[in-house]
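Here's a structure for you.
A protein chain is absent from this complex, but the other protein chains hold their places.
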Amino acid sequence: MIKVIAGRLLQLIPVLWVILTLTFFMTKIVPGGPFSAERQATPEVIAQLNAYYGLDKPVWQQYLGYLSKVVRFDFGPSYTYQSESVNEVIARAFPISLQIGTLAFFIALIIGVTAGVVAAVNKNKLWDYLPMSIAMLGICLPTFVLGPVLALVFGLILKLAPVSGWYGLNYVPLHPMVMPAVTLGLFYAAYIARLTRGGMLDILNQDFIRTARAKGVPEHEIIFRHAMRGGLLPVVAFLGPSFAGLISGSFVVEKVFNVPGLGQEFIKSVFNRDYPLILGTVLFFGALIVIFNLVSDVVQALLDPRSRK
Amino acid sequence: MPPGVPFAEPVPVQIELLEQGSSLWKDAWFRLKKNRVALLGLWTFLLIAVVCFAGPFFTGFSYESTEITLKASAPLERILSKTQLRKVGEAKETYLALSNLEDEFLEKSVAERRAIVKQVESGDEFREGNVTYRLSKQRHFFGTDPLGRDLLTRVLVGGRISLAVGFAATVVSMVIGVIWGVVAGFAGGKVDTIMMRSVDVLYALPFTVVVILLMVTFGRNFVLLFVAIGAVEWLNMSRIVRGQIIALKNQEFIEAAISLGLSARRIMFRHLIPNVMGSIIIYATLTVPNVMLLEAVLSFLGLGVQPPLSSWGVLIDEGSRTMETSIWLLFFPAIFFSLTLFSLNFLGDGLRDALDPKASKD
Partner (left out) sequence: MKTVMALISALFLSGLLWVQAQCAIIDTSSYSLTLREANRNKILLITVGSEPRTLDPQAAQGVTEHHIIMAMIEGLVAPSLRDQSKVVPGMADRWEHNEDSSIWTFHIGEDREWSNGDPVTAHDFVFSYRRMLTASFGAQYAENLFILKGAEDYYKGKTRDFDKVGVKAIDDHNLRIELVGPTPYLLSLVQHDSWLPVNPKAILKFGNIDTRDTKWTHAGNFIANGPFVMKSWRPNDVIQVVRNPRYWDAANVKLNGINFYSIENLNTQDRAFQAGQLHKTDQVSLDKVPYYRRVHPELIRIDPYEGVYFYRLNISRKALDNPKVRLALNLAVDREAIVKNILREDQKPATGFTPPGMGDYEPLKKHSYDPDRARQLLAEAGYPNGKGFPKFTIHFNTLESHRAIAEAIQQMWKEELGIEVTLENQEWKVYLDTQNSMNYDISRSAWIGDFMDPVTFLSMWTTGNGNNNTHWSNPKYDALIDQAARTGDPQARLEVLRQAEDIFLREAPVVIIYWYTNAYLLQPSVQNWYPLVLGNHNYKYIDLKDEFEATK
């Protein structure tokens, strides 16, 4: 087991290297540079800035230079935030996305699993269609629609949550992380509900459940003690990558609620052609995804001996 | 698709031999028909598709010609025509909403304005100088957008684009994903590892950068849009297919085929793929809504379809910005969008249930 984990962690390195290389060259191909503005600066200034940031060197040299800094965990200066380095930007933006993501994760988990189990147990009856339909709403309403609606209702009309910002908003009862987390959580809850329902249905149809029922084991014990362990397997497979996705920040909710998280930084960096910040955040996301894939695989293996290699 | 959704849902595997294939499909169709919700999904979706493709010919409005004097009028609001005689015989006709008639006479007193409105409302015409105002027969069932374009037509045309993008991207992702997954699953070993690690790597790539790059390098047309989206969606498809293939690989009939000396290509295309067709179809049905969602997010970022073409994503984005003043601009596209996603998802669920052999026990 330890060997497998170590092996997978080692695989992180080539994977991240490929991500870095691909992204680096992609950003070089996209037109538009970091210094173009509506009021053009003179060619000398642009040349000066390019020289300062090393953008006038041949691409291969830039790439190797960047690589050598990355292995020392130095992601370079940000072009957008002129007095901050990329490390500093990630360090200040990530905790915000982390808070929102974690809360969203738990919201999604609780609502999703509950809805899925209820639906599975009441298959093809009202209590199957009802939670599944509501879950479907979560999938079918994009976050950039649900977000403003929730902002309108909870922010303006009910005055329970702030509509913008993160710091110093203590005049409303809800912390600024709540509404973004709810918006995001509902979306993922829908997927989790479907996965749970599917997994539970598979398990509930199996022979050992019939046996338990025939033996007179009470229904709730069947569900909670026997079925859920296997039924939640597909959910676990999904949880890893979804947690990574959640905490890397959904730029849509961050934009709608104007919270300074990492998702917004990433999108802005792409639009500003802030190459170091783009690369830094991409590597960061990539590492998160790979690590959390690993975590969910490990948990899966622990829960289900069959999937152990 | 939200980041980090591998869509590793449990999908049944067909382990019946090819000769019995046809009865499997017949069984499946039979079971599907019994599932009322899935059927409802199927018919709803077909209805929407037909309406979107044929409807714009019948609405009487164009999706692109603007009527900026009309602005955003509410659904079924009375429309007036304003005829202006510029030169002899040359009249210019524009349209405006009844509720905006007062704005034309802001120099007059409130009482005068009200009188004019009443007069026109009752069917008379009001003339001042060389300008005539009268009721017109125009009706906009869904209202108009801020540039005066009929919303119903735009929603239907937008539907064409969204559905087209949805299906095209899904087909692209299906083709790539299936081939990738079959090869990886069947070959196994190192080939498998390399192929699936590549999938991991591509998964971590920033989607926005990929799309911007593609959009910009190859020019902006919407054919490219669904290639770009399809290029991202195939990753999940390949994972699912690979999982299925691995389960199938160890079945006896495949071992038989191998020992018979059949070429790998023959095995893959004639034996493996047909047996995972069920999962492929199910997954495809569930990919279409994800693609449509993705396209909507792209529009939110300003990278989607070009104006004056519109998609549901663009319409919803525009509508959500004017939510407080013209809610119909959000409501109607959102309804169509959600209904389509609903139908496809229910249909996909129904297909999954229908193709699940274990369900027949009940």
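Order of writing sets the chain letters: A and B. Residues in each chain are counted from 1.
Everything that follows uses one rule, which is that contacts are C-beta pairs under 8 Å (C-beta built on N, C-alpha and C of every residue); 3 or more make two chains touch, one makes a residue touch a chain.
Please read all numbers here as calculations on a predicted model, not as lab measurements.
**Q** Mind giving the shown chains that are in contact with the missing chain?
**A** Those shown chains that the absent chain touches are A, B.
**Q** Kindly state which of the options B:233, B:318 or B:353 is in contact with the chain not pictured.
**A** Reading the full complex, the residue touching the unseen chain is B:318.
**Q** Going by the contact rule already stated, which one of A:101, A:138, A:155 or A:280 would touch the omitted chain in the full complex?
**A** Hidden-chain contact among the options goes to A:155.
**Q** Just checking the interface: what residues of chain A touch the absent partner chain?
**A** 30-33, 35-45, 48-49, 52, 77, 80-84, 89, 92-93, 129-130, 133, 136-137, 148-149, 151-152, 155-157, 159, 162-169, 171, 255-258, 260, 264-265, 271-273
**Q** For chain B, enumerate the residues touching the unshown chain of the complex.
**A** 36-37, 40-41, 44, 64-66, 68-69, 71-72, 146-147, 212, 216, 220, 302-303, 306-308, 318, 321-327, 331, 335, 338-339, 342-343, 346
Everything that follows uses one rule, which is that only the chains that are shown with their structure count from here on.
**Q** What is the distance, in whole Å, between the centres of chain A and chain B, each centre taken as the mean of its C-alpha atoms?
**A** So the centroids are 24 Å from each other.
**Q** What does chain A use to touch chain B in their complex?
**A** 11, 14-15, 18-19, 22-23, 26-27, 29-31, 129, 133, 136-137, 139-142, 144-145, 148-149, 152, 187-188, 191, 194-195, 198-199, 202, 205, 234, 237-238, 240-246, 248, 250, 252, 266-267, 270, 278, 281-282, 285-286, 289-290, 292-293
**Q** Report the residues of chain B in contact with chain A in the complex, numbered from low to high.
**A** Per the stated touch rule, the residues are 2-10, 37, 197, 200-201, 203-206, 208-210, 212-213, 216-217, 289, 293, 296-297, 300-301, 313, 316-317, 320, 323-324, 330, 334, 337-338, 341-342, 345-346, 349, 352, 358-359, 361-362.
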